[in-house]
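Note that one protein chain of the assembly has been removed; the remaining protein chains are unaltered in position.
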Amino acid sequence: MINFILLIFLAAVTLGIVGLRNLFAIVVLSGGYSFVMATLLIVMDAVDVGMTEAAVGAGVSTVLLLSALHLTSTETGPSKHSNLLPLALVILIGAALIYGTWDLPMYGDPETPVHRHVGPYYLENSVRQTTIPNVVTSVLASYRGYDTLGETAVIFTAGIGVMMLLRGRRKKSDAGGAGQGD
Amino acid sequence: MTDLLNQLNESLGHVNHWITIFLILAGLYIVVAKSNMIKKLVGLSIFQTSVYLLYISPGKIVGGTVPIISEGYAVYSNPLPHVLILTAIVVGVATLALGLAIVVRIKEAYGTIEEDNIYAQDWD
Amino acid sequence: MKRNLILRVLAKILIPTLLLFALYVQMHGDFGPGGGFQAGVIAAAGIVLYSLIFGLQETQKAVPPLLVEIGVPLGVLIYAGVGVVTWILGGNFLEYGVLDSHDSAHGQHLGVMLVEMGVLVTVFSTMIAIFYTFVGRGR
Partner (left out) sequence: MFEQYPVIVVMAPLLAAALCAVVRNERWCWILALSVSFTSLVGALSMLGYIDGEAGFISYALGGWIPPYGIEYRVDTLAVYILILVSFLATGVLFYGRQSVRAEIPENLQGWYYCMYLLCLCGLMGIAITGDAFNAFVFMEISSLSMYVLIALGRDRKALAAAYQYLIMGTVGATMYVIGVGLLYTVTGTLNLVDMGERLNPIMDTRAALAGMAFIIVGLSLKLALFPMHLWLPNAYAFAPSVTTAFLSATATKVSIYLLLRYLYSVFGFDFVANHSPVPAVMLVLSLLAIFVGSFTAIFQENVKRMLAYSSVAQIGYITLGIALANGAGLVGGLVHVFNHALMKGALFMLVGGIAFQIGTVRIEDMAGIGRKMPLTMLGFVTGALCMLGVPGTVGFVGKWYLAVGAIQNGWWWLVALIMISSLLVLVYMGRVVEIAYFRERPRGAVELSEPPKAMIVTSWVFILACIYFGIDTSFTLDTAESAVEILLAPKP
């Protein structure tokens, strides 16, 4: 029931973001979206994820977006092209998703494959094999530690990438392609 | 009474899925239909964030608790989806940072961050 | 804003608390929610707050950009380095159990702590580096 209320809240925020033209308001709303999402995740027992979503979605993303707004502009222009094609595309994908999730097990059902295979192994063995009671940490850093190494590499890529793109001297490069932009 | 609750729960289960799907679609719609590059990136992160629910909600178990092993609890929610989504969140913010850096450069090079105007300038 | 006394005093209390909290989240990740990533973000938030109040120049004196730039790849090197060490000790890549020849569970714990440290270093440095870069572009 709480889930339902929070989801309705999220839907309302999202509708606001779709309709708004002021980027500043959009950024603030998207921060709010992340907070509600974080609450929802915690309700579903995902405390680590909720904490991260709050820190990243509401914190880091908002700071990044605001600093980008500072360097660009805060109003969006009017949309010139028709919205029919995007709408049709989105409805098609939505139909596929509703079709795919129709038969999925009920929320919280303990007899689903997710709860019978692989998952329980971590819960049963984490303390014995790694002495770590927070199973999310032991899966993250050990059982699937290689994914986390990849994740660290993704952050590293983004960090160096942002520096490469924005550290050069600021200069208007010309359209012809002969110019030496940086 | 329990029957009624069960029924309510069952229909809510579907409705919850549909709202999740609505969120995913709304994010995607912003990406596809809007012209402002920063707004598109916001839409992209809503699109990504909503997908997390598809992972986390099947991981929840009725009567279960947070997957931190402690005395007095026997049923825990599945930790694996949590780990996957932690990774996905990080990937999402990394993409956002890089996307914003490119948008800042586009603003400097073109003087606008409206996709329509950019294509009008360079591709006709 | 730089002259505002209340802000400065508040910051002096708040920022060390944030950094301490980050340390707690880092160390306590085995028992409660948290870990290298969350700690890195929280610690970076502390530094960003510092720069909002004391200015970018002051911040860059405390946390020099060059150090930050080295920190970005350093975390990856620590993480992958643990993998290489487990390898030399005869295990598979990232098989922390071999870090302690008597008690593999203890070795696991040690390995997890080390790689979380690597995550912390990269996340913290990257967040600060990106922040410096965006702010530096605006001037």
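Residue numbering begins at 1 within each chain, and the chains themselves are lettered A, B and C in the order written.
Definition applied: a residue touches a chain if its C-beta (ideal position, glycine included) is under 8 Å from a C-beta of that chain, and two chains touch if they have at least 3 such contacts.
Since this is a predicted model, take the numbers as computed values, not measurements.
**Student:** Please work out which displayed chains the absent chain touches and list them by label.
**Tutor:** A, B, C
**Student:** Touch as defined at the start, partner being the missing chain; which of C:V63, C:V76 or C:M113 qualifies?
**Tutor:** In the full complex, the listed residue that touches the missing chain is C:V76.
**Student:** Would you mind spotting which of A:L6, A:L23, A:V63 or A:L97 touches the chain that isn't drawn?
**Tutor:** That would be A:L97, which touches the missing chain.
**Student:** Could you list which residues of chain B touch the chain missing from the display?
**Tutor:** Spelled out for chain B, the touching residues are 24, 28, 31, 37, 40, 44, 47-48, 51, 54-55, 58, 80-81, 84, 87-88, 91, 94-95, 98-99, 102-103, 105-106, 109-110, 118-119, 122.
**Student:** Under the stated touch rule, tell me which residues of chain C contact the chain that is not displayed.
**Tutor:** 69-70, 72-74, 76-77, 80, 83-84, 87, 91-97
**Student:** Tell me which stretches of chain A touch the chain missing from the display.
**Tutor:** Interface residues of chain A facing the absent chain: 96-97, 99-105, 112-119, 121-122, 142-147, 150-151, 153-154, 156-158, 160-161, 163-165, 167-168, 173-182.
Going forward, only the chains that are shown with their structure count from here on.
**Student:** Graph shape for the chains shown, where an edge means the two chains touch. Line, ring, star, complete, or other?
**Tutor:** Its topology is that of a complete graph.
**Student:** Using mean CA coordinates as chain centres, what's the gap between chain A and chain B in Å?
**Tutor:** Here the centre of chain B sits 5 Å away from the centre of chain A.
**Student:** What is the distance in Å between the mean C-alpha positions of chain A and chain C?
**Tutor:** A distance of 21 Å separates the two centres.
**Student:** Based only on mean CA positions, could you tell me how far chain B sits from chain C in angstrom?
**Tutor:** About 26 Å, centre to centre.
**Student:** If a residue has to touch 2 or more other chains to count, which residues of chain A qualify?
**Tutor:** Only 47-48, 52, 56, 60, 64, 67-68, 71, 133-134, 136, 140, 148, 151, 155, 158, 162, 166, 170 qualify.
**Student:** Using the touch definition from the top, which residues of chain C touch two or more other chains?
**Tutor:** If we look for residues of chain C contacting two or more partner chains, we find 31-33, 37, 130, 133-134, 137.
**Student:** What residues on chain B touch chain C, complex-wise?
**Tutor:** Touch list, chain B to chain C: 66, 68, 86, 90, 97, 100-101, 104.
**Student:** Show which residues of chain C lie in contact with chain B when the two form their complex.
**Tutor:** 31-33, 37, 130, 133-134, 137
**Student:** Hey, which residues of chain A end up touching chain C in the complex?
**Tutor:** Answer in residue numbers: 47-48, 51-52, 55-56, 59-60, 63-64, 67-68, 70-71, 128-134, 136-138, 140-142, 145-146, 148-149, 151-153, 155-156, 158-160, 162-163, 166-167, 170.
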